[in-house]
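The complex appears here without one of its protein chains, the remainder shown in place.
Up next, subunit A:
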Amino acid sequence: MADKKKKNLTPAQQKYQGLQQKHELKRPVLKNCIKAFWVGGLICTIGQAVTYFYIYFFNFTEQTAGNPTVATMVFFSMLLTGFGIYDHLGQYAGAGSAVPVTGFGNAVISAAIEHRTEGFVLGVGGNMFKLAGAVILFGVFSAFVVALIKTILIQWGVL
């Protein structure tokens, strides 16, 4: 596809493209990956600490501590987004801050802050789940599919 496009360009355009490629800054892929890895790992370590906190001080087992941990991590990231700290973290770590569940809290609150000027109902209410809506929809759908597969496998006696 890209080669086809290139063939249609005039010699001057091709020369310009070569020049542009020469001066274009290279994406520091490895550096970005390392940043994402350590920040994402740090977030997960905090999540593990929160899990231990619930196991230690409340009546949660390893199996049941997952739900309050997720809720707490989302709440933390919502607070940090409100204070403006998570934006800097996102800029620095990229996917490392977006992929863990904290990215969900950030997506909800940043959309709410962005549309605050349009009013509480149509602005905040209507746009709050603009980004996170897709996460919820596909999350619920994939959970449904996985549960369906598990039920069928249990019925067949595989699991």
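The criterion applied here is as follows: contacts are C-beta pairs under 8 Å (C-beta built on N, C-alpha and C of every residue); 3 or more make two chains touch, one makes a residue touch a chain; residues count from 1.
The working rule: contacts and distances are computed from a predicted model.
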> What does the UniProt entry say the missing chain is called, choosing from "Biotin carboxyl carrier protein", "ABC transporter permease", "Spermidine/putrescine import ATP-binding protein PotA" or "Sporulation protein"?
Replying inline: "Sporulation protein"
> Out of A:Leu42, A:Ile55 or A:Ala95, which touches the unshown chain?
Replying inline: A:Ile55
>> I need the residue numbers on subunit A that touch the omitted chain, in ascending order.
In response: 52-53, 55-57, 59-65, 67, 79-80, 83-85
